[in-house]
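Remarks on the structure that follows.
One chain of protein is taken out of this complex; the other chains stay put.
Per-chain residue numbering starts at 1, and chain names A, B and C are given in the order in which the chains are listed.
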Amino acid sequence: MDRGRPIGEVLLAVEGVSLAFGGVKALNGVSFDVYSHEVRAIIGPNGAGKSSMLNVLNGVYHPQQGRIRFRGEEFRDMDSHHAASLGIARTFQNIALFKGMSVLDNIMTGRNLKMRCNFLEQALWLGRARREEREHRRAVEQIIDFLEIQHIRKTPVGRLPYGLQKRVELARALAAEPTVLLLDEPMAGMNLEEKQDMCRFILDVNDHYGTTIVLIEHDMGVVMDISDRVVVLDYGRKIADGTPEQVRGDQKVIDAYLGVAHA
Amino acid sequence: MNFFIEVVAGGLLAGVMYSLVALGFVIIYKASGVFNFAQGSMVFFAALTFVSLLERGWNLWLALAVTMVAMVLVGMLIERTVLRPLVNQPPITLLMATIGLTFVLEGVSQLMWGSQPHGLELGIPDVPIEWLSEKWNINISQFDLFAALVAGVLVAVLAVLTQKTRIGRALRAVADDHQAALAVGIPLQHIWAIVWAVAGFVALVAGLMWGVRNGVQYALTFTALKALPVLILGGFESIAGAIVGGLIIGASEKVAEVYLGPYVGGGIESWFAYVIALLFLLVRPEGLFGEKIIDRV
Amino acid sequence: MLYREAGQFKSTYGEDQQIFPILQDRIAIVALLLVAFVVVPLVGDQYWLSAILTPFLVLALATLGLNILTGYAGQLSLGTAAFMAVGAFMAYNAMLRIPHMPILGAFIIGGLCAAAVGIVFGLPSFRIKGLYLAVATLACQFFVLWAINRIGWFSNYSSSGVITAQRMEILGYPIDTPASKYVLTLAIVVFMALAAKNLMRSETGRAFMAVRDMDVAASVIGIPMMKTKLLAFAISSFYCGVAGALYAFCYLGTVEPEAFVLDLSFRVLFMMIIGGAGSILGSFLGAGFITLFPIFLNLASKWLENALGMEIPHALVSNTEAIIFGALIIFFLIVEPYGLARLWQITKEKLRLWPFPH
Partner (left out) sequence: MSEGIETLDTFPKLLMHHARVRGDAPAIREKDLGIWQTWTWREFADEARFLACGLAEAGLKRGDHLALVGANRPRIYAAIAAGQCLGAIPVPLYQDAVATEMAFPLRNAEVVHAIVEDQEQVDKLLEILPQCPTLKHIYYDDTRGLRHYRQAELQAYDALLARGREIYRRDPAFLEGEIAKGRGSDTAALFFTSGTTGTPKGVVLTYTNLIERSKVVADWEHITDQDVVLAFMPPAWIGQNIFSYAQPLVAGYCICCPESAETVTTDMREIGPTYYFAPPRVFEALLTQVSVRMDDAAAPKRWLYHYFMEVARRVGERIMEGKPVSLIERLRYWLGDLVVYGPLRNVLGMSRIRIAYTGGEAIGPDLFVFYRSIGVNLKQLYGSTETSVFVCIQPNDKVKPDTVGPAVPGVELKFTPQRELLIRSPGLFKEYYKNPQATMEVKDAEGWFHTGDAGYIDADGHLKIIDRAKDVGALTDGTLFAPKYLENKLKFFPYIKEAVCFGDKNDKVCAFINIDMEAVANWAEKRNLAYSGYVDLASRDEVYALVRECVEKVNADLAQEKEIANSQIHRFLILHKELDADDEELTRTRKVRRRFIGEKYAPLVAALYDGNQSVHIEAQVRYEDGRTGKISADLRIADARTFPPAAAVRAA
């Protein structure tokens, strides 16, 4: 599958990360890297620590050991607000949309880092604030068009079916024009048609905007189709890393999934 | 030094009074996650009903029993009309509902029994005990001791009720997770009715104690405001926390009143308890005994 | 039914984002403002202007302040009255201590001081949320009241703690008649309501609502939690401060700390709940309802009196008022948690869809 932009050098790397919740070791010395413009998948059986890894990457959880390297800059641990300003955006496993707002407002909130006006200019609706609001509205409309959700633009988010809410969350993440997009099981609970749409959107995003994608996914079919490289986690440890073909054949991965007794 | 001990002892006894009121909040919060702002007005209603019945010549025990039944009914009525329809609303909505309830209860009480303050006499002298005051000149009244005793008994009964009995176990299950409790067949509405009835009883006891000490009048409703810092310190879910919190607040308030007050112009008891609670919260947001709140994403 | 929307299309984002996109709404709001600014001062009698309309506007402004903090930003506050007190007393001191201080300047100073107090008592919101936060604002309520009573400077060392609002004058025109006070209050309230509406439809407002709905997601997409919460406290307290100043200067005339007790905070909280949390219009509807309701009750009881021919004790009326207030709060929270504003919005949607069902 040829693509818009060639895969670049290492953009994001994690070394020896360990995370524990009161004795329970969610992550145990995990290291892997992500190249820029790549679609990097993280797979593994339930409870393998996939979501925790994602939460470490974008600063929601703070690991006890290990380091995170982003564009050569080194971090003891990431704080979520800082991660956002570095251009790391994410979606959540069980949807974290703002129920009190419409689809359009939810996506516009994604652009808050790019807004410059202070609250006084906005209160008096001065020229600068008005123009800024219009600029960002135009950018958001491109994304709405891109993800084909024009018809629900003004609906309150709470009223939308599951599949559409997932798409709105992707739109909000895209609104921040991220360099890295962390997707936490974007296709969980979707029917076949919705899954195909979401795959198409993810590939379009990677292709059109050149965004690096880190994807947690259970559906092996999807993982094999759209990811360039795969990391396999099991009980908080990395047990395999490579292209989908390599990983699929790896005995340790098969055991992990089929539940062979652990050493 | 002696004076300091006396101030602390007085503070502790005042603390007991706070704990009594705080207990009512804890029971309801433990079982339904509702911070019942109306507990204060329930205390006022209970005291007012009891003292009005006494003045009408009823004998003490009869008045006590009738008020007791009245409070249980009021508790159940509140649960039925206000709490059940708002069952899974956010806590902020439930708090506002109980504030509304406060106004209703105050209106009803004053409507039924008029709004003049009443003295309340339980036949227990509230005069400092002579031999204690001469020897270590600590003037603690028999009433203070009685109040401490009542508080102790109440706590013991409640502790036994919640830990050991079947209802207690059901109560703690409901407190953790309504859906799960329902799933295992615990009759949620039934439990909540009991909970509110118990809260009604605790309100009555608190009402009596406060009634004797400061007389039965409108100010009683503001005991809720007094109980808030206690709950902050002790944590909303723990009975032990309510007692310990009450004592700490009582003592520190008295000490501050005596030592700090003069420099600042006195009258600081209105806000001092809050400042302590606030400082405490910044250190341990979940209070003394509450569990740590973890935001799972 | 009243709407004729056909043909009203939007060809620029500016048009699409305006406050009243539909022509009929624009006509209605312009008519309302015209009546409020021109007809009412001319026609309204002294009693209605000074005892009903001006307090309604002042309390609407305070409710608007509370709405910004609790309705939009989700931070519960029980200290509205304290912020109003700071506004009132600091405005008084500004007029007192700063030579030929313009009245509007005094109001702004009152507001800014209230905002400062708001930020101080907003600091705890960084670590604590929900019910616990009510404690911080309650602490503020009691502390401020205590401070104003105890520290003589605030009330210019008057023995009773009572202060008399200075004479007001703008560009030479004295503001002393009920009509002029009403118009001044109206102008300030309308301007600040418009500013609040603009705020809520732009980035700050969205940040507030994001923090209210899901703060974890908000911080992950880059919204600075602490800055947003403090800003909410500051703006909200500024609104309450100005409302307090108006309460003293345009409504009561002489004011004492006891006018700003916890009971006033509860009244404003009721106005927000019944009017509708999270809605600018809701603040006005709630304030209107709570201000007019007791008057309606009195009229009803007077009518009942001469209907039954017997005297109804005043205590009975005030108690029933409290009972009905409390019952209304519970009723609204059960039936329509979003209050009158949501009922109004549903009616409007029905009118736009008429004759089709909603």
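Going forward, a contact is a pair of C-beta atoms (placed from the backbone, for glycine too) under 8 Å apart; a residue touches a chain by one contact, two chains touch by 3 or more.
Computed from a prediction, not measured in an experiment: that's the story for all the values here.
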Contact list for the unshown chain, restricted to visible chains: A, C
Option from C:99, C:172, C:309 or C:355 whose C-beta touches the chain left out: C:355
Candidates A:64, A:150, A:196 or A:251 - the one touching the absent chain: A:150
Which residue of C:10, C:227 or C:302 touches the chain not shown here: C:10
Touch list for chain C against the chain that is not drawn: 1, 3-13, 15-16, 353-357
Interface with the undisplayed chain - residues on chain A: 2, 4, 137-138, 141-142, 144-145, 150-151, 153, 204, 207-208
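The criterion applied here is as follows: only the chains that are shown with their structure count from here on.
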Remotest chain, chain A as reference, centres from CA atoms: B
Centre-of-Cα separation between chain B and chain A, whole angstrom: 49
Rounded Å distance between chain A and chain C, as computed from the means of their C-alpha atoms: 42
Per-residue overlap in chain A, given as positions that touch at least 2 other chains: 60, 92, 96
Sequence positions of chain C contacting 2 or more other chains: 216
Touching residues on chain A, where the partner in the complex is chain C: 58-60, 80-81, 83-85, 89-90, 92, 96-101, 105, 108-110, 112-113, 115, 117, 119, 122-125, 129-130, 133-134, 137-138, 172-173, 176
Sites on chain B touched by chain C in the complex: 35, 81-82, 85-86, 89, 91-93, 95-97, 99-108, 110-111, 114-115, 225, 228-229, 232, 236, 264-268, 270-271, 274-275, 277-278, 281-282, 285, 295, 297
Touching residues on chain C, where the partner in the complex is chain B: 70, 74, 76, 124, 127-128, 130-132, 134-136, 138-139, 142-143, 145-146, 149-151, 216, 262, 266, 269-270, 273, 315-316, 319-323, 325-330, 333-334, 337
